[in-house]
Structure formats: structure tokens, C-alpha cells
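I have placed the structure first, in the form of C-alpha cells, so that the comments after it can refer back to it.
A single protein chain has been removed from this complex, and every other one stays in its place.
The letters A, B and C name the chains in turn, as written, and every chain counts its residues from 1.
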Amino acid sequence: MSDVRLLADPFDPARELAAFTAARPEAGGVVSFLGQVRAGGGVEALELQHYGPLTLPAMQDLAGRVRGRWDLDGLLVIHRSGVMMPGDPIVLVAAAARHRRDAFAAADFAMDHLKSESWFWKREKADGEWRWIEPRDQDFEDIARWG
Amino acid sequence: MSDVRLLADPFDPARELAAFTAARPEAGGVVSFLGQVRAGGGVEALELQHYGPLTLPAMQDLAGRVRGRWDLDGLLVIHRSGVMMPGDPIVLVAAAARHRRDAFAAADFAMDHLKSESWFWKREKADGEWRWIEPRDQDFEDIARWG
Amino acid sequence: MAINLVFLGRLEDAAGGGSRTIPLVPSIDAVLDGLEPGLASALRGPRVKLAVNGILLQDKDAPVLKDGDEIAFLPPVSGG
Partner (left out) sequence: MAINLVFLGRLEDAAGGGSRTIPLVPSIDAVLDGLEPGLASALRGPRVKLAVNGILLQDKDAPVLKDGDEIAFLPPVSGG
């Protein structure tokens, strides 16, 4: 069914995506989103804090909603916690489906909801100082698209 | 800028995507679509025929339109021609962008237009017989979404 | 007889640490009344949600606390 993971250590998105795809030869298409820590802009490090009793269960619940809404051959959700450096992968979502539209919509929906609803608190280090990041209005607009 | 390739031989989508992503550390997100020859359904092989003077130039033109419409850090379009077996990659599109929405829309648009407009003729082998595939109405509906 | 408090995100800074063990008191109001006023005020912020033993509280919930309970104070998540 769905493969949902919350990882404290770095992961290799290319290897994860290759394994996910190889296991689903019946899917015509796989859409993936990879989010990474942006280089440039002065951010030296990023930390994502999670809360064990809530964060992974909510990610699993989201995966279940995605599976209920679109006809998928597979869904992969991997999210990092802890301290990451520029260029490090943060999140990988992949949706495999017989029909391309389903795979795009499922990955897009999963990302919008992961970003706006997931139990992660983020802080960034710049000029040697850590600073907590507040929610962005854009996230609420993104999620409102899905009705 | 854009990396647009028409390949007669198999390619490794995981390696291509990893190289594309690694070269764009300033992009916050990368959306990819991988299309592969579906296993099951009785298709033994698939052949994509192209016409040299038209096919790659039209793919490059499409990439230019995508770049003009969304603010991207990079765009990758790789398409196979020739004979492929179930599980073989057919097409890989990846869009890297600072903003997630741009990356999703660009990859989605590129796929809709590649599928409906590209100069490829497809035939499938089933029960030992090759059969040419006619256009599907779905492709015209997909492309109409973009106005 | 104790309960555990967990402070997420910026509330960790306000509390001076990610968690704290305090003696058992019967209600969340009693927990807040026993903390430093600045911290209590931050925890009472309108956008701070609470979870007891991993279950999110609804607006009107006023659970009776018992030994070993964990109360998490959750500021808005950071998003994209």
C-alpha cells in the first residue's frame, strides 16, 4: 500500500524513487516531488522539529486520504526531521498511477497538505543565529484549492 | 537552460533526475514525471517512431514555451524512440523551481503537450502482432485545460 | 506523581527547553498557573494547540490530569 516514513537521517531520493518505480511496473506513470534545502539566500542550516505522537500518524492519515481520493498503484511519502544543510533532501512524495492525471493530482495534493498541516516546526540558521519560521499565507491558499 | 533529449537507447531515470537535481541547489523543489511501458495487459513491446526533422525541434520548442510561462531553475525533457519492453522508461520530465506550484504546473503542462502534440507514432506488440495506436480523446481534453 | 510538559517550536525557547517534568496538578489551568507568567502567557496564545498523551484537545476540553500524562504545547506549524 503506502510507504510513509519520518526519517531522522539523510536519505537518497534517487534510490528511493528508483525502488518505488521498479516495484510498480503496472503503473504507466510516476509523479514525484522532491523538496530540498535551498542553497543561497544566506541560510546555513535548517531544522525540522516533530512531535512523535502526532507527526507520523498524521502523515499516515494524509496518505490514506490521498489513496481514497485517487486511483493509485502506490504512494511514497518520506520526510526528514532534524538538522539539514543546503542541498539536503527534506521531503520526497511519489505517486504511481495508471493514469497520468491521477498521479499529478495525488502528488500535488499530498504536498499541499504536508506543507500546511503537518506537525513540523522549522527553524533556520543565518548569520549564526537560529530563527523559528512562522506559517506562510501561501500554504493556506494552496490547500484551499482542493475544496 | 533546458536539457531536451531524444534517445534511441535506454536511459536511467534515477541517475538523470539525481544529476538534474544536484545541479540546481538553489531550487526548493523538483517535480518529475516518469512514464514507463506498462507491464500486464498483454503488451509485449512498444515502438515509438519519430521523424528526425520535426520531433526533436518540436520538443525544444515546447521546452521554450514552458520556460516562458513559468519561472523555473531548470527543465529536463528526455524521450525515448525505438522499441521498448514492459518496465522500460519512455519519458522523463523534470521541472526545478523556487516555488512548488511553478514546478508542478510546468511538468504537468509539458507532459500534456508532449503526449498530444509530439511527433511520435506508437505501435504495440500483443500476441506477436504489431498494431499502430490511434490518438486518444483524453489527450485533447488534457491539453484544453491550459487555455 | 508527575506530568510531563513538551514545548514545540518557538515555545521551546520561551520555556528554556523542550520539555519539563512538574508535580501532578488536576487541570491544565492549574499547570499554567504554576509556570512563570511569561511562559504561561505564551502557552495561552490563541493559536497554540494542546495535545494530552498524543490526542489533540478540542476547544472546550478540560481533561482531568493523572500521573504520567504528557501535555504538548503546539504553536502553528511552519509550512513550506
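Observations on the structure shown:
As a convention for this text, contacts are C-beta pairs under 8 Å (C-beta built on N, C-alpha and C of every residue); 3 or more make two chains touch, one makes a residue touch a chain.
Worth saying up front: this structure is predicted, and the values here are computed from it rather than measured.
In the full assembly, the chain not pictured is in contact with B, by the touch criterion defined above.
The missing chain, though absent from the display, is touched by one residue of B:5, B:99 or B:122; that residue is B:122.
Although one chain is not displayed, chain B still touches it through residues 49, 51-54, 57, 115-123, 132-136, 138-139, 142.
Operating definition for what follows: only the chains that are shown with their structure count from here on.
Among all pairs of chains, A-B has the largest number of C-beta pairs in contact. Chain B and chain C have Cα centroids separated by 50 Å. Averaged Cα coordinates give chain A a centre that lies 27 Å from the centre of chain C.
The distance from the centre of chain A to the centre of chain B, with each centre set as the mean of the Cα atoms, comes to 23 Å.
The multi-chain contact residues of chain A, meaning those touching 2 or more other chains, are 115, 142.
Shown for chain C are the residues that touch two or more other chains, namely 80.
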